[in-house]
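Questions regarding the structure given below will be posed in turn.
Heads up, one of the protein chains got dropped from this complex, but the rest are sitting where they should.
Let's turn to chain A:
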Amino acid sequence: MSAGGTGSTGSTGGTASTSTGGTASTASTSTGRTPARAASRPGRDDSPDRLYTVTGGRSRTHSDAFDLVTLVVAESAPAPGMQSEHAAILRMCDYPVAVVEIAAELGLPVSITRILLADLLDTGRISARHPRAAPESAELPEPELLEQVLVGLRNL
């Protein structure tokens, strides 16, 4: 399985990458030809080209390790020259943040977010706290954990 749609637009993705990079670095000069959105963060309305650029054309790594509710914590500050999405994740994860929240905040699909997180995990810039509820999906959680959840819900 590969991420949806990116493969078929790969041939034009390279061009998009070049122009986006160029305009983003000169966005503050407001030359008339700078697209407004080049300086904005990526959003779900972006074309597949944009998503292709964000991930460097990769579709899937070992990013499956990240569950929707894996909690991510930054282990370092953003570095100069870092890809903007990577830097945004590090800024956001000063406190633990779930993968799904990061995706929503970035405005990127979860699958793309997982790839970005795998990059950061590989380089030791984040740590990941994986859910412990049920190792196998068919397995019920421990009664002790459920009791904690009940207490938490009643205290809401």
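Observations
We take it that a contact is a pair of C-beta atoms (placed from the backbone, for glycine too) under 8 Å apart; a residue touches a chain by one contact, two chains touch by 3 or more; residues count from 1.
Heads up, the rule we're going with is that contacts and distances are computed from a predicted model.
Per the UniProt record, the absent chain's protein name among "Multicomponent Na+:H+ antiporter subunit C", "cytochrome-c oxidase", "ATP-binding protein" or "Xanthine dehydrogenase family protein subunit M" is "ATP-binding protein".
Contact with the omitted chain, checked across A:54, A:90 or A:103, is made by A:103. Looking at chain A, the residues touching the absent chain are 1-5, 44, 67-71, 94-98, 100-101, 103-105, 109-111, 129, 131-134, 137-138, 140-143, 145-156.
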